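So that we are looking at the same thing, I have put the structure below in structure tokens.
The complex appears here minus one protein chain, its other protein chains still in place.
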Amino acid sequence: MSSDSLEGWDLVIGLEVHCELDTNTKLFCGCPNSFGDSPNTNVCPVCLGLPGSLPVLNSRAVDLAMRIGAALHCDIRPSRFHRKNYFYPDMPKAFQISQYDAPINCDGWLELTTGKRVGIERAHIEEDTGKTTHLGESGRIQGASSSLVDYNRAGVPLVETVSAPDMNSAQEAKDYVSELRAILVACGASDGKMEEGSLRVDANVSVRRSGSKELGTRCEIKNVNSLKSLGKAIEFEAARQIAVLQQGGTIRQETRHFNEDTGETSSMRSKEDSHDYRYFPEPDLVVISPDEAWIGGIRSGLPPMPAERRALLGSKCGAGSPGTPSSNQVSTVVAHGLDALVLGALDDGADPRIALSRCANEAVARVDAALHLAPTSFSRLVTMESVGDITATQSKLVLGEMLDEVDQKLEELGGSTGGFGGYFEVDPEAIANSKGFEKLDNTTLARTLDDIVESNPGEWERFLAGDEKVAQFFVGQMMKSTRGQADGKAVISLMNARRDKKG
Amino acid sequence: MTSTQRTSFPRQGVRETAIAVKTRFQSASDVLSDCLEEIARCEDKIHAFNLVLDNQARQRASEIDDLIARGIDPGPLAGVPVALKDNICTREIATTCSSKMLERWIPPYNATVVAKLQDAGAVIVGKTNMDEFAMGSSTENSAFGPTRNPCNLDYVPGGSSGGSAASVAAGFVCCALGSDTGGSIRQPASLCGVVGVKPTYGRVSRYGLIAFASSLDQIGPLCVNVGDAALICEVIGGYDPRDSTSIDEPFSGLLDSCDKGVDGIRVGVVTELLAPASPDVQAAFTKCTDKLAAIGAKVDEISIPELSYGLAAYYLIAPAEASSNLARYDGVRYGLRVAGQDVESMMRATRSAGFGPEVKRRIMLGTYALSSGYYDAYYGQAQRVRTLITKAFGRAYESFDVLLSPTSPTVAFGFGAKQDPLDMYNSDIATIASNLAGHPAMSVPFGLGANNLPVGVQVMAPTLGEAVMFQVGAQIEGLAQ
Partner (left out) sequence: MTDQASRGKISREEVVHIASLARLGLDDGELDAFTRELGAILDHASTVAEIDLRDVSPMSHPIALSNVLRDDVLDECLELEDLQSNAPDFFEGKFRVPKILDEP
């Protein structure tokens, strides 16, 4: 739907974002917190809910949760856990241990890149559930003959960040999630991988007549697995609600499921009594009561957050105001935690535009490797391109191979990037040399251009007559003749020089 | 004689046995053989055990003998035969909670107390019968049939650790572990004429104890004498990083306290806990306090009216926590499963077939107490009563070192005598307050009441007050003889 059909209506959105914390072990036991292992191998009596087992809280999870709170400008308070009781096969104890009336973080805010502040109501700690897959033709819950449960994920630490209903468009919701994601990554709390379920978003959506102060009845949309889906789900849901209200109907408060294939939300079948969770204080755990020193240590140990880093990188790169391409590249680089690469290159005097482009495009596409590429190596590559030793096309190829090499070295370390925080040096010159990428001197280039002009006199006449489009023809021919080693810009300036001389 | 005659008698104690084994006066294997013979002779009448570990126990006893032969000290419980309540997890050994739900469940891990007993050289002889999931005061709620009181087979042994109490009273073992949520160690100890101790909440790790009510449950020993119980507490107690509610305080010197006498010790007799007791129990109890006074204790009566709310608060808190703790028995991962069309019907069928009536009753009560609209009135209010009682105890302990009451309002009762649940719940009237407050308490046999059945005296002490509790308990034991 287009935003026009919202005319006369306001959209109100609040988001609940579940983030899996990047710990070694689960929230209440020493089982590995890792994604993709073979089913039911990362389980013990505690996370499997065996009779007699007891939970013991992971200190790292508490630290990370407090970091998130600090980064979101929350009050960090004494907190405790409750049991949320409900039956479901993926829930080993038939209750989830979660923070209820005393969450660890309350009352914060997050600033969008537009400058708008979104309130944070709470960011609390809880445990994840197991994973259910459905046997049957569809692979979905409907029509499945039976289901299979893997408890590797059961007990993985989560922080659920609940925003105030402060967002008013799908774009704002997407911006919020992007920014929150960047903050979570910056805190070291999460790898931010939505595709692996490290970040999961539920959206509370309601509509009201423009100008009305009263909130409409909201629906909670689940199963939103990407930013793109989030935008679509919100837009569909808003349109649906408006249509219902315009036809004189009422919105029923319910949970709705987003279908990625159809782009629609649909009512989820859930039992009437399923929301009587019978919360009560978890008797097997004690309160978390951080003192000033603990909280102070968390706050002072917090690395610079994305907003600050964007400002720094933006000013160093001379990036434009929010929304411009260079500013978007700055945001992308910061969101992926790759600012160190660009800053390193700038310190070495590289062209900021080139450093930013290589990082925001090629490096971000392979962020896992790029995070372990030594900034000095990246800097050398960007400098080579800046001074014209290699062309942009060549530079991208060399960077690709550099990251291949990093991947290889990570694999030698055991394939796990999680525990390794170091950098690898990779020599871009060696790679460029091995590929025969050598700087073509201007004399050679000029001679090649002469040859091409001679064989294509008609096109050259058109160029002289001021046909700018034909310039690309010459660039293409030059590339062909030099097997890609010619730099497009260098060719254009050679052509201009040739024209001016003749003229 | 008829079956009403005492079937067998307690065997020698823990310390005596350990010394005999360590000094090679008797081998661990011989000690065990005696036990197994006694079990073979009387167990079919008493039914103290759900499982007797014949082969494993023999193997373990011979390991102990080997150690001793090689001059290695197997520990303070060298060769001591011990029984475990069947809600304490034993690796690769069935742990059933006397429930059909867990009849075939084999834990893949040991409870912390089991590891501690083994490290101290004990020989685990078997798993004892109990009220299903520890819910009951007579062991009649076992899915595998009741246990009989070795003092008189026509009477219940009490509960829920009835099998543990009976196994010690019958002389099957030197010591048994039980669990006490509202009196489940002390009441059966009292009814079977043995010593039973519930330590301070957090003293003994609950890791591997199948939970009934997590904020009340505590493991403790049942023994033939007070000193043995002190030793067992020292062995099984102490900090455990696997239990977040475990107290990091030394748990030692208890045996020494047993020799200190009671001269000048201030003993408070709690009016509200004495009053409900039957005349025979009151008579035995009063004899005990008279004798305590005679050897130098300062005995006085104290009224703690808040305790009268204890039973009601307990029967809201314990079922509430139980309803949550027992929700995991859903037929998905372990234990019983009864087939169903869909997962919810499977869960419902499983739970309906797997739990007995008392367990269902408490799950229902607890679910209700926590459900939307009732939480504040029931569970929330009960938790406030808990504070009230704890504070009242605090005031009482300003004037007294220990508090005394009968452990159970009556001696052992007959099978089927208490059909009304409330009537049964009243058996716990004197014991539950210590669980609500988390305080230590013990039952020491003192004399006989109606039908020549044992009477137990309860000694209560403040948090971490085990030393003074054992000090007084040991004197009561002496006075009883």
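In this document, chain identifiers A and B correspond to the written order of the chains, with residue numbering beginning at 1 in each.
Just so it is clear, a residue touches a chain if its C-beta (ideal position, glycine included) is under 8 Å from a C-beta of that chain, and two chains touch if they have at least 3 such contacts.
Fair warning: this is a prediction, and the values are worked out from it, not measured in the lab.
Novice: Please pick, from B:172, B:355 or B:397, the residue that touches the omitted chain in the full complex.
Specialist: For the chain that is not drawn, the touching residue is B:355.
Novice: Just to verify: which one of B:30, B:154, B:280 or B:344 makes contact with the chain not shown?
Specialist: Of all options in B:30, B:154, B:280 or B:344, contact with the hidden chain holds for B:344.
Novice: Thinking of the whole complex, not just what is shown, which of B:19, B:67, B:115 or B:388 touches the missing chain?
Specialist: Checking the options B:19, B:67, B:115 or B:388, the one contacting the hidden chain is B:388.
Novice: Just name the one of B:190, B:205 or B:245 that touches the chain not displayed here.
Specialist: B:245
Novice: What does the interface between subunit B and the hidden chain look like in terms of residue numbers?
Specialist: 104-106, 108, 201-202, 215-216, 241, 244-245, 247, 309, 311-313, 315-316, 323, 327, 330-337, 339-349, 351-352, 355, 357, 360-361, 363-365, 367-369, 371, 373-374, 376-378, 380-388, 390, 420-422, 425, 436-439, 463
Novice: Considering the whole complex rather than only what is displayed, give the residues of subunit A touching the chain that is not shown.
Specialist: 23-25, 29-32, 38-45, 48, 56-62, 78, 86-91, 129, 132-135, 141, 144-151, 222, 255, 257, 268-271, 273-274, 276, 278, 280-281, 283, 285-290
Basically, only the chains that are shown with their structure count from here on.
Novice: I'd like to verify one number: the distance from the centre of subunit A to the centre of subunit B, where each centre is the average of its C-alpha atoms, in whole angstrom.
Specialist: For subunit A versus subunit B, the centre distance works out to 55 Å.
Novice: Residues of subunit B touching subunit A in their complex?
Specialist: Where subunit B meets subunit A, its residues are 87-89, 95, 97, 102, 105, 107-109, 111, 206-211, 213-215, 241-245, 320-321, 323-324, 327-328, 330, 332-334, 343-344, 347, 367, 370-372, 375, 379.
Novice: Mind pulling up the subunit A residues that touch subunit B in the complex?
Specialist: Those residues of subunit A that touch subunit B are 45, 48-57, 83, 85, 87, 89, 92-95, 147, 149, 151, 276, 278-280, 283-286.
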